[in-house]
Each structure stands twice: as C-alpha cells, then as structure tokens.
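Note that this complex is displayed minus one protein chain, with the remaining chains in position.
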Amino acid sequence: MTTQLLTLAFERPAIDWHAVAPELTLLAVGCLITLIDIIFLEKARPYTATLAGLGVLATAIPIITLAMDGVDRVLFDGAYVVDDFALFTKAIFLISGYVVILLSTNYVAEGDYWENEYYGLLLASLMGMVMMSSSRDLISIFVALELLSIPAYLMVAWRKRDARSNEAGLKYYLMGVFASAVMLYGMSLLFGVSGSTQLSEISSFLTNGSVSSVSAITLAIVFVVAGFAFKVSAAPFHTWAPDVYEGAPTPVTAFLSVASKAAGFVALLQLIYVGFHNQSAVYEPLIWILAAASMTFGNLVALKQTNIVRMMAYSGVAQTGFILAPLAVAGHAGLEDQALSAILTYLAIYAAMNLGAFAVIITLSRKTGSAEIESFNGAFRYAPAMTVSMAFFLFSLAGIPPLGGWFAKFEVFSVLASSDDVWGYALAVIAAINSVIALYYYASVARRMWADEAPENDLTPVSTTSSLVSALAICAIVTLAFGVVPQIVGRFADVTLLTLGG
Amino acid sequence: MYLNQFLLLSAALFAIGVYGVLARRNGVLVLMSIELILNAVNINLVSFAAFQDSISGEVFALFVIAVAAAEVGVGLAMILLLYRNRRNIDLTEIDLMKG
Amino acid sequence: MENFINDWGLTVTTFLPMVGVAVMLLIPKAQEELHKKTALATSLLVAVMGILILTQFDFDATGQLQFAVDHIWIDVINSHYAMGLDGMSLPLVLLTMLVVPLCIIYSWNHFPEPQNPKAFLILILVLETGMIGTFMAQDLVLFFVFFEVVLLPMFFMIAVWGGDDRRYASLKFFLYTLFGSALMLVSFLALYFLSGSESFVLSDLIAAVSSNGVSRTAGLWIFAGMFLGFGIKVPMFPFHTWLPDAHTQAPTVGSVILAAVLLKLGTYGFIRIAIPVLPEAAVEWAPWIGLLAVIGIIYGALGCLAQTDMKRLIAFSSVAHMGFVMLGISTLTDFGINAAIMGMVAHGLITGMLFFIAGSVKERYHTLDINRLGGLLIQAPRMGWIFGLCVMASLGLPGLAGFWGEFPAILSAYNPGNGLPVTTFRVFMVISALGTVLAAGYLLWLLQRAAFGTPKDEFAEDPSITDVTKHEWISWAPFLALIVAIGIYPNLIFRVTDGAVDASLDDCLQVNASELTAEQAEALGCASIYNLHEDHEDHAAGE
Partner (left out) sequence: MMAELFIFAESASQSGLPLGITSGGAWLLRNAWLIPLLPALSFLGILFFGKRMPRKGSELGIAAVGIAFVLAVLTGLAWLDHRDNYHGEETHLAVVTVEHHGEISHDEHHDEHHDDSHDEHAASGHSESGHHAAHSSLAVSNTVTWFQTNGVDISVGVLVDGLSVMMLFVVTLVSLLVHIYSTDYVGGDRRYTHYFAFLSLFSASMLTLVISENTLQLLVAWELVGVCSFALIGHWWEEKPNSDAALKAFLTNRVGDMGLLVGVTILFFAVGSVLPDTFGSFSIAATNTVANNGLLSHTALLVAATCLMAAVMSKSGQFFLHTWLPDAMAGPTPVSALIHAATMVVAGVFMIARLYGVFFEGLSIGGSSINLMALVGGITTLVGASLAFVQRDIKKVLAYSTISQLGYMVLALGVGAWTAAVFHLFTHAFFKACLFLGSGSVAHAVHSFDMKSDMGGMRKAMPHTYRTFIIGSIALAGLPPLAGFWSKDEILAGTGGWGLFGGTGGNGSYTLMLVMGMITAALTAAYMTRCVYLTFFGEFRGHGDVHESGPRIVVPLWILAGLAIVAGLFNLPKGFQLVPDSFQERFGHYVEPVAGYFPTISHATPSWSLAIISTLVVIGGASAAWWYYFVKVEAASKASGKSLTELPNGPTTTYPLAKIIHNILDKKYYLDHLYTGIIAGGTKGPLARMAYRFNQQVIDGTVDRVGETAVKSGQFVYDKIDQLVVDGAVNTSGRLSSEAGGELRKIQSGKVQSYAAILFAAATVLAGILIVIV
C-alpha cells in the first residue's frame, strides 16, 4: 500500500499564468518592498507607502484583463478556479486593501514604530485573501486562511510598547489559532468521510455516496463553519472582536473589519455553495441561529458602548448577522443565486460604508486623541465636512435611502420575503426590529456630532492629510453611487457558484 | 488495526489539547497545547489517508505541520513581547479591555 | 416648450432643489445673504415650474396620469423610475411648492437658535425634493426612497435647531417613522412577490393583483403592513405620541413643513397605494381605520384640553384634524376621499398658519406657556385678528377652508361604500360631529386665554412685542388668501380631485350595491367584496 505512493511519477502540473497573475504581482511587490526595506532602511521610509499602493493598483490590472475575456479558468483540476465570483471578490479585497493603505500612510508614519514592515505584512495578508477567493480545495483554503491571518496577528500587535495593542495581538493570535485548529479538526473529519480534499468531489460524494455516519458529517460541517464564523465575528464566536478592534491600530481595525471579514465570508460561501451544496438541512438552521444571534447580540450591546471603535465592532457583528441572513434561506429552490448576489452586494457596500466610517474616525481622532464618543461631540462646529460624511456613513449603515446601505438591506429583505417559509419571515421581522435598534445608536452618534457643544469647545480645525481625504472621497462617492444607482453593483454581483460546484 | 483506534487516539489528543488551552495560565503551555491539537489533526489526516489510500491526506498533513511551525514562531514572539512589557505571561491577568 | 414639460417637467421639478443645494454647497458659509437668495430663487423656480405644469394640466382628464415618465431604474429588482401626476397628487404638490418658498421668506432674518442659514436652507431644499418626489412617484420602490429621503433632513432640523428637549423628540420621531417605513417596505416586497407583477410600478401591481389576485389572508397582512407604515405617518391614534414632541421641539419652519406636508404623506399613501391596490383588504380594514380615526378625533380634542403649551396644543389638534381626514378615507366612497384630500389641503394651510403664529408669538414673548400669555389683541392687534381667523378656520367655521375638510367627511360617514357596516359608520358620524364641538371648545379656550383679556404685567410694556413684520406679511398673505378662497369656493379643489378619485377607486366600491344583481357583481369581479359582507346588503335605501 505504501509502495503505490512512491511509484507516482511527479510531473509538473500545467499552470495557466494569466489566471495566477494577480497573486504573482502581489507576491512580487511584497518581496520588493521587504528587500527595499532591508537594503535602504531609513532612506526608503517615505517611498514604501506609495510603492505598496502602486503595487495593489498594479494587481488590479490582471484582474481587469481576466474579467475582459470572461472565460472561467480552472487550474489544478478544480482546486483553483478563477471565475466571475473569484474576480469580483478579488476586486473587493484589492480596493479595500488600497483604501487601508491610504488610511495607514500617515498613521504609521507619525507612529514611532518601524514603518516598512507594516506594508509587507499588509500585502502578504492581501495575498492570502486573493488566494482564498479562488481556492476550491480544503488545503488551499486552509493555507490561504493562515496566510491572511498570521500577518494580521502581527499587524494587530504593531505598537510594540503599547500594552493594549500587545494584549489585543495576543488575544487575536490565541483565538485565531484555536479557531483554525477546531476548523482543521472538522476538515480532517470531512476528508476522512469523503476521501478527497476537493470541494466539488466532497459535495458529489456527500450527495450520492452511501454515507456511513451522518452525525460525523454534521460535526465536521459545524466545526468548519465555526472556524469561519470566528473569522467573520458571528455572534457566539465574536468575543474576540471588540477587544482586538479597540486595541489594534485603527487602520488595522478597518482592515480586519472589512477585508478579513469579507475573506471569511468568501470561504464560507465556497464551502457551503460548492462543498455542502445539498446539506441545506444541516447548514440552514446553523446559519439561521448564527444570523439571528449576531444581529440581536451585536445591536443590543452596541447601545451601551461609549467607545466609538468598540461600537463599530459590535455594529460589525450586527452587520455580519445581516449578511448571514440570506445564507440562512439559501438552501431553498431557486433562491441560491439571489442569496449569493445579495450577500456579495452587501459585502461590497458594507466595505465602502465601514471603511468610510473608519476614515472619519481616524481623521477626527487625530484631533481628539481618544476614541471616546464624548470626544466627538460638536464636531460639526470645527469639522463640518467630516461630520456630514460621518452622518452619511452612519445612516448608510443604518439603511436609510438614498445612501448605499438601503439597497443592501433591501436585497436581504427581498431574499427573506421571497423565501416563503416561516423561518424566512421570522428572520425578516427580527431584521426589521434590529434595523430600528441599530438606527438608535447610529443616529445618537450623528446627533451628538451635530448638535452638542464641543468639549471645552476648542474649535481648532482638524489637520487632514491628502491621503485621508482621498480615502474618504472614494468611500463617500462609492456609498452614494451604490445608493442612487444601485444597478452598478447589482450587475457585477450577479454571479453564480453553482455551475462549477453542483 | 482498525481506523477507529487511530480516530480515538486523535480525539483523545484533541480533548487534552483543548483542556490545556482552556485551563493553563502560562502562555507558553497554552501554545504547547495548541500544538497538541494540531498534531491530533495530523494523526487524523494521516490515518484517513492510509485507510482510503488517497495521497492528499498526507499532503494536507505536511501543510499543517508547516503552518503550525509558522504559528508557533509568531506565538512565541507575541509572548516574548508580553513578557517584556509585563514581566509575567499569566493569561488571566491580561484583561485591560472588557465590556 | 410643450413637450419639454410633458416628458421632463416632473423630473426637473423634483430635482431642481438638489441643483440649488449643489450651488449652495459651493458658497462659503460666511455669505449668508447669498445663501438666502439662492435658496429663495431655487424654491421660486420650482414654484414657476409648478405653475407651468398647472397650465399644461388637462383638467377634464384629471383621472389619468399626466406628464407620465417611465424608465428602468434598478433592473435587478425591476423597479422603474416612474413619475406621474393626476388630480389626487396635484393639489398636494402645489401646496408643497407654496409652503417652501414662504417658509424661506418667513425665516429671512430670524433663523432659529444656532445661526447656520447655509445648513438650514440646504435641509429645507432637500426636504422639498423628498416631498415633491413622494407625491409624484408611481413606483413603490421610488415612493419608498423619497418617503425616507424626507426623514433625514427633518431629523437633523429637530435635532440641531430644536427646542431644549430636542434629543428625545428627534430620536423618537426618527425611530417611529423608520419602524413604520420598514414594515411598509416588507409589505411592498410581499405584495410584489405574491402578486407576481412584473415591476414595482403601481399600474402593473394593480393589474397583477386584480388579474391573478392575492389570497385573502395575505392581502390582509400586506394591508396591515401598509396601514402601520402610513398610520404612523398620519399619525393615527395609537401611533401618534411622536407628533406632539416633534412639533414642540421643532423650529417654527420645521413644524410648519411637518404639519403642512409631511403628515399628508401618510394619508396620500393610503389613497394612492393601499386602497387602489388592495380593495378587498381595504373593505375589511375600513371599519377599524374608521374606529381609530374617530378615537383619534376625540382623543386629540381631549389631549388639547389638557395642554399648557400652545404649540403642543396645536400639535394635538392636528391629530384630531387628521382623524377627520382618515374618517373620510375609511368610508371608501368618492365623497369621503374627496373630503379627505380637501381636508389635507385645508389642514396644511390652517395648521401651517397656526404654527407660524405660534413661532412669531414665541419670538416676541419668548414663551409659549398659555398661562403667561394674554392680551395679544391689545399688543399686536393684527396678529391677534389673524390668530382669531385661523382659530375659526381650524374649528371648521363654514366660509373658511376647514369646514370643507370636516363637513363632507362627516356627511360621507353616514353613507359608507359597499360592503361596509352602515350602522357602525353612522355611530362614527355622530361621534365625529361631537368632535367638532370639542374642537370649538379647546380652540376658543386657547383664543380666549391667549388673545383676549389684558397682557400680563411681565409683558405689558415690553417694547419688543411688535405687530406683524413685513416678512411675516409676505409669507402669511398667500396662506390667508387661500384659506378664505377655498372656504368660499371649494370647487377649486373638488373639481381637480373628483375625477382622479373616481378613477382610483376600484369600481366595485363605487357602484351602488343594491342595484347590482349577483351575476353583475360576478362580472365586475366584485364578488369578493359583496359576499364578504352580504349581511350589509340593507344598504340605506331611504332608511
């Protein structure tokens, strides 16, 4: 039995270089930056940020060319697929990565820590995410997950001498590793049951193969989903999020709350749509519980928060609940594609809104120095543009038309409304109530910034840098565009995972 | 030898590892118990690969080992950082942020 | 010019204020005069567009949608950018175009407390776009978007420029209306999916519902969602607690716009969307709406009797007035809904004026506590008499606009549409007639305490209490003229709305039940309404 393994002659698998181009360019830029950092040390300090930005934009080019010719490319017999779904999600990762770079240029430069490694880590993590969206194989998903998580641990602990950042880093590391260990155990069981690591094969095996123990599969699916539930900070697994968000440097928090959460969702989508395609009896109730719990839990706790970043953490948990909701009814006939496009639209709009909100928080906290909500009072008097845009993002998160958020919530509601079963309607009602509770803390922050007096009302204007303003501008334009002309994102998100998987 | 024996061993190791993570106060020991869990996963993978004679199990195990090494490296660095700032690595005391 | 109005008229009118906003954003905050002039110019331009539309409007065909525009907006959920104007929405749109410029003129040189005319005027213009858009939208999603656009500026107006307890009032207003609109959205979606119509446009939905129909229970649930959504905005009895707070805390101009137009979005929603799309459910719900309306009338009146703050009293009085409007709507007859639209316009003008006066009194006396007021007729005789005229109009004195809103509503309650319980509606009629007496009670009591008598000594020789200023005259004159004109010759409004209401009401509701034989009812497709209520067949033939 062992001999049979050795006889396999190793022949080099045919690689379609165009398909892998984005990952390669990212890798190249990452290595370039680390090399420059080592060689030029101090002199390279001002260039690394712009170089990283350019690098990310460079990787966008192959994605556009891949999208042009519209052919789905399959490598390593199905393990690595570059289709519309993958391209759209890669685009989301790259754009949000670019915005995070813009956010962190001044933050890191003014911080008293060594600057260049930050961008190396960032690009590595981006690389992991870009890989994640194309991997249809347990191994590549695991590797991509670890590639994007480990640099993230380091970035969270970036401020070496600050106890909070330290604590956040450690917490994130321990929880991250523990969760991936649990996920690995699930994956191993999955492999054990189906005998292959290819998602498509697993799903075909699960549907028609004579399955020995159903409970083993359920356990496997739950553990795997739990691993990713941790990543997207869904309710029972979200406990790490508030502490890490508060402790980490704010651009990293933005990165975590948007990019790594999106990566988690992409993995979850691939697993459920391609892997457990017809196991809806298992994953639907699971996701339903996760969605309902995170919505309610996230919103209720956010009501009492005094620190704006912790509040954004809990709001992130609540938004995760909203994004999960369509997944809870994705099993119904005919709804798969609609649910998928709803989730992707929500992810894209959520990325824009959240990054915009974090951009404003970063700019204002340069003046107020603290992330306490009181310190933001009366911002309207000294920074009207910032306050208006913050109100913009907050009400978009709350889902008020004509800002982007309403269309995202509208899609979610229409999926739930057309699910035509009791669980779907129940989730819709919970969602409706939650959107009202959510509005309370969003509106009270906006109101504070508009109406109340600034603390010992010093009205010195905020020193805004060009990169922060451009990041803010990108997010604001994208949010408004999604709100007024939603069919832009609608058309792009109209992809399907079923052709390959099912 | 039957597959179940291997599975039972890995389940036992997994349980011990989880206990180690939850109960231990010392950071380094928590890292060791995480390694324990990962090894449990490896045993699982290898045993399944052997019994169903599909090579990808072993490949998966190799990857897990490699990644585990990377993780431990970063983990130890974190704990070192913690030690430098606090002079102790008792996990129960690092609760600056809560609520 | 002709076809320009026809196909671009509505879009230009709706988004012209946004152009004004864009221009004002560019102007720095310091030049307040320039801001005021641009805002006034924009709103006057919108009014001119309104007049152009009025001239092009074909008054013999008030039933059909005129200046209709229909382009694809969001193809993913196939909702259209469909706009149109007919007899029902024309008066309300014109009311909006009248109110906004006058509000700008009124607040020309006394902006509310934290002086920031740029932001304040931008909010008013955004409000105008939202309001006009809602009245012209023919697509449910578009209606929902404009319905929500109105929410944000109002929230900020109350939150930033409001009175001392504005925090609580603005949040409550926002949450209440948002909860309503969330439910409304869910019912729109359910309606769209269950009726299988191919787009969200109102005409398709009505056709889809009438052709393949919606199950009775589903219809009821959808109507319930819409009823909650619109009912909160009206406000109907149990959901009205946001109105007094919002009004007392809002700045003068804010509460004028809130009273004059925003309350009408709810009632307009009923007659434009709820009743035409789901006539069967409307028939089943009508008695409950009638009941809540009547309770609203009495409850509002009793609420007013207990008030000490003038603005809060006027706010409660508009709960009572909207009760009459809803009573008119709940009768599901031509006469009733005509009365409802007239009631909306009249209430808009009269309560708008009352809030203007309350605002002016607050500026002069710096308090609205009725016990401290008095002798207004001595210190500011002209304002006193205008206040008297508005009080009389508000309690429904014939010869002024208020009467034509209340009396036909009471009249139509005596003889409700087909399939409605006749005796219950007659009980409603008597109770609402009692409502007019209570209205006279609390309003005249207010007039006596505020206007008659001699001024309290703390204000007796206060020089700052001047009579009506130039700006106030300009902004109030059109209101007063219209109140008297509509009072004397109500056909100004009825002529426009009669055709449209006739067209919008489902024909089963209109034709006289007693004359129809069973198979005729079948042919008309009204079987569901009649066999729903065959026990109400003894339709008041001379009884």
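Order of writing sets the chain letters: A, B and C. Residues in each chain are counted from 1.
Throughout what follows, a contact is a pair of C-beta atoms (placed from the backbone, for glycine too) under 8 Å apart; a residue touches a chain by one contact, two chains touch by 3 or more.
From a predicted model like this one, the values you see are computed outputs, not experimental measurements.
A.B. asks: Name every displayed chain that the left-out chain is in contact with.
C.D. replies: A, B, C
A.B. asks: Out of A:A58, A:L219 or A:V495, which touches the unshown chain?
C.D. replies: Counting the whole complex, the residue in contact with the absent chain is A:L219.
A.B. asks: In the whole complex, not just what's shown, which of A:F88, A:F178 or A:Y442 touches the removed chain?
C.D. replies: A:F178
A.B. asks: Given that one chain is not shown, which residue among A:P13, A:P46 or A:P236 touches it?
C.D. replies: Answering carefully, the residue with contact to the hidden chain is A:P236.
A.B. asks: So which bits of subunit C touch the chain we can't see?
C.D. replies: On the side of subunit C, residues 172, 176, 238, 240-241, 299, 301-307, 333-335, 338-339, 375, 377-378, 392, 397-399, 403-404, 407-408, 410-411, 414-415, 429-430, 433-434, 436-438, 440-442, 444-445, 448, 452-454, 489-491, 494-495, 498, 502, 540-543 touch the unshown chain.
A.B. asks: Tell me which stretches of subunit A touch the chain missing from the display.
C.D. replies: 170-171, 174-175, 178-179, 182, 214-215, 218-219, 221-223, 226, 230, 236-237, 239-240, 242-243, 281-282, 285-286, 289, 297, 300-304, 437, 440
A.B. asks: Touching the missing chain, which residues of subunit B?
C.D. replies: Touching the missing chain: residues 18, 21-23, 30, 91-92, 94-99.
Note that only the chains that are shown with their structure count from here on.
A.B. asks: Tell me, please, which two chains come out on top when C-beta pairs in contact are counted per chain pair.
C.D. replies: Here the largest contact count links A-B.
A.B. asks: Which one of the chains is closest to the middle, using the mean of its C-alpha atoms?
C.D. replies: A
A.B. asks: Measuring centre to centre with C-alpha atoms, which chain is farthest from subunit A?
C.D. replies: Between subunit A and every other chain, the largest centroid distance is to C.
A.B. asks: In whole angstrom, how far does the Cα centroid of subunit A sit from the Cα centroid of subunit C?
C.D. replies: Chain centres of subunit A and subunit C, defined by C-alpha means, are spaced 44 Å apart.
A.B. asks: Which residues belonging to subunit A are in contact with no fewer than two other chains?
C.D. replies: Residues of subunit A never touch two or more of the other chains.
A.B. asks: Return the residues of subunit B touching two or more other chains; collapse runs of consecutive numbers into ranges.
C.D. replies: Touching at least two other chains: none.
A.B. asks: Which of the residues in subunit B end up touching subunit A in this complex?
C.D. replies: It is residues 7, 10, 14, 17, 21, 27, 30, 34, 37-38, 40-41, 44-45, 47-50, 52-60, 63-64, 67, 70-71, 74-75, 78-79, 81-82, 85-86, 91, 94, 96-98 of subunit B that touch subunit A.
A.B. asks: Going by the contact rule set out above, which residues of subunit A touch subunit B in the complex?
C.D. replies: By the definition above, subunit A touches subunit B via 1, 4-5, 8, 138-139, 142-143, 146, 150, 153-154, 157, 160-161, 163-164, 166-171, 173-174, 177-178, 181-182, 184-185, 187-189, 191-192, 195-197, 242-243, 246-247.
A.B. asks: Could you pull out which subunit A residues touch subunit C in their complex?
C.D. replies: Touching subunit C from subunit A are residues 341, 380, 384, 391, 395, 400-402, 406-407, 410-411, 413-414, 417-418, 420, 428, 432, 435-436, 439-440, 443-444, 447, 450-451, 486-487, 490-491, 494.
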